[in-house]
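Note that one protein chain is taken out, while the other chains of the complex remain in position.
Chain lettering (A and B) follows the sequence in which the chains are written, and residue indices restart at 1 in each chain.
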Amino acid sequence: MVGSPVLLIAIPLLAAFLIPLLGMVWKESVRIIPGLVLAYLTFLSASLYIEVINTDTIVEIIAGWRPPWGINLVFSPLTGFLTTIMTFMGFIVWLYSYRFKRNVEFEAAKKYFIFLMLLVAGSVGIVITGDIFNQFVFIEIVGISAYALTAFYTGRDSAEAAFKYLIMGSLSASALLIAIIIIYSQLGTLNMAQIAANIDNMNPYYRIIAMIFFIIGIGVEAEIFPLNGWAPDAYTEAPGPVGGAFSGIVAKAGIYAMVRMMFTLFDIEGPMKILIVIGLITLIVAETSALRQEKLKRMLAYSSIGQMGLVLVAFGMGTKAGVFAALFLMLNHAITKPMLFLSGSFLTFNTTEKYIKQITGMAKKMPVVSIIFVLGALAITGFPPFSGFWSKMAFLSAAADENLLFIMATILIISIFEVVYYFRVINRLFFFEYDDKISIEPHKPGFNGMIALFVLAFIVLMIGFYPSSVTGFIDLAADDLMNTHQYIDKVLQLGQTIIQ
Amino acid sequence: MQECTAVRSCNLGIKTLYFSMDTTELIRIGVYGTSILLILIGLYAVLTKRSLIKIIIGLSIIDGGIHLLLIGIGYIKNGTAPIFSPGSENAVARMVDPVPQALVLTAIVIGFGVTAVALSLVIRLYRHHNTLKIDEIKNLKW
Partner (left out) sequence: MKKAIVIFLLAVFGFFLAVTFLDPEFEIDRNRNGVKNVYLEKTVSELGTANTVTAIVVNFRGFDTLGEVTVLFLAATALGSILFKKRHHIGDRTVLIPASSIVSAGAKLIFPAIILLGAYVFIHGHLTPGGGFQGGTIIATGFLLMLIAYRDFSISHNILSVIESFAGIGFVVFGLLGFMNGGTFLQNFMGTGVLNDLISGGVIPIIYILVGFKVAAELTGLIYTILHEKG
């Protein structure tokens, strides 16, 4: 027993409080400690996950009060799956940004790593908690870390992007609070399992209102239309690796919260039209916007939003195949998108504007990074035999099962859009000549960054050529989400494995 | 109910009718109504005001309204504070719901934290643009 789920949150918090102290004594510690913490989190999460798969879901009690009177954490095939991905990606982002602002501005670096660590810890908290108010608190933790990271650079626009993000985040947090108020006043509990068990006792009208407020409340983090106005700017203004963290970690937690609410709290069975509609609109608007972008990070941001829309559509189908496809898409996106952000960050290192045309012909100067970028693009757009192909196939087959021809057609058209805008970049990278006047200086990437990229590339290739290595896990996670009764039983009767 | 034989009795009759609505209901409508009003006012400020500070004030007003709402749902008719003193251990049934109070505590602190961050962003924006008017600061596409 390596530890228990609560350590996934307690340790990062402890480290965050320690870093200011240790930073006074030994400067390098502010870079090393987050790395150690994130590595430990990944390891802990993975080992707990393996245990959960082999035995049973872990429900952990906090403060010695059994649910529903105390807060509880739930580490299940679904939550463990997501947590392991998120902690691992957090570690990768740390690795990539290890040399961040190395010899300059120690204070800034210290704060960067604190925010990064708490961003991951908060996202993990959103996923493993079993209590809706607790989830709200973690959403706020992620929110403030994200606002601070967006405003990290001292340029003109970052404060504005962060401010916009903050306003929208605040409004949505208020909506979430209203939803919690409605639920608590009618059901008298804040525990997710108990709410799920008693939801039928609630007046249907109140149920719908609460659901709407929940959707608004979680929608900003999940980046759905029209609550994602902040996202392109925030992704663009934040440091490159942070864009990877946002898309790979935060957005996943947001989608999880949304889905947990719909599937478990409100116990909705069958197709969820509202998710499908929201997802489709998000997808279409985002992908068409991506076509028009001239800045690399902004294009990647819109692409990321679009992918989240696709994931929501898949969840909205309400079938196990749909959930399977959605989780597969999430997994691939969580690995590939950060890879694109990180490699893109290297490619556009020496410019502040990050226009695509500034990396013309960069392939000759930075061949390895360029190839990894291409790999990411191929994987995300769904070219066989790369990872994205399998997830898109899963999606199409799930849609075909339900005879949702309109959705299938839309996805295929959108895939063409994706190919267009990604290949525009690749075209510029490889097939144009490097011109001193337009292009920027190539950047020699550091050792740590290259390792991070290689690890991601390796995983992408592995999923692509051996999808069965991950499909087993995804299947279990999908089962877990679909089975509301099991969730309720496990929590309220404390399942079979209790962490004491 | 007495019969309305004289003018004075009639007036009493009307007054009795008016107060037949439970005081609890009145309190409820008053508190909820005020909080909803606050939320709407705050929302109006956030959506229409042109000055950054006013937008942040709007957010604070919304927070105030929501916190009021939250405490309001904890009310129990003729309830007392959920604090035990020697000899009152059996008064549980008459105590107000303590959970919303605990939630509000957390919510207030979180709201405060977010407001602080928002104000610091405004300071930085002011540094760069020397104005608080949102129209002149909108560089990025809205």
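Here is the rule we use: contacts are C-beta pairs under 8 Å (C-beta built on N, C-alpha and C of every residue); 3 or more make two chains touch, one makes a residue touch a chain.
Keep in mind that this is a model prediction, so the values were computed, not measured.
Peer 1: Could you tell which one of A:141, A:196 or A:394 touches the chain left off the display?
Peer 2: Candidates A:141, A:196 or A:394; residue touching the omitted chain: A:141.
Peer 1: Taking the full complex into account, find the residue in A:53, A:108 or A:277 that is in contact with the omitted chain.
Peer 2: Within the whole complex, the residue contacting the unshown chain is A:108.
Peer 1: List the chain B residues touching the unshown chain?
Peer 2: Touching the missing chain: residues 24-25, 28-29, 32-33, 36, 39-40, 43-44, 47-48, 69, 73, 75-77, 81-86, 89, 92, 95, 97-99, 101-102, 105-106, 109-110, 112-114, 116-117, 119-121, 123-124, 126-127.
Peer 1: Touching residues of chain A against the unshown chain: what are they?
Peer 2: Spelled out for chain A, the touching residues are 6, 10, 13-14, 16-18, 20-21, 24, 60-65, 68-71, 105, 107-108, 111-112, 114-115, 118, 125, 133-134, 137-138, 140-141, 144-145, 147-148, 151-152, 154, 159, 162, 178, 182, 184-191, 203, 205-206, 209, 499-500.
Keep this in mind: only the chains that are shown with their structure count from here on.
Peer 1: With centres defined as the mean C-alpha position, give me the chain A-chain B separation in Å.
Peer 2: For chain A versus chain B, the centre distance works out to 34 Å.
Peer 1: Show which residues of chain B lie in contact with chain A when the two form their complex.
Peer 2: 39, 43, 46, 52, 55, 59, 62-63, 66, 69-70, 73, 99-100, 103, 106-107, 110, 113-114, 117-118, 121-122, 124-125, 128-129, 137-142
Peer 1: For the complex, which residues does chain A have touching chain B?
Peer 2: Answer in residue numbers: 133, 137, 140, 143-144, 147-148, 151, 156-157, 159-164, 166-167, 169-171, 173-174, 177-178, 180-181, 184-185, 190, 229, 233.
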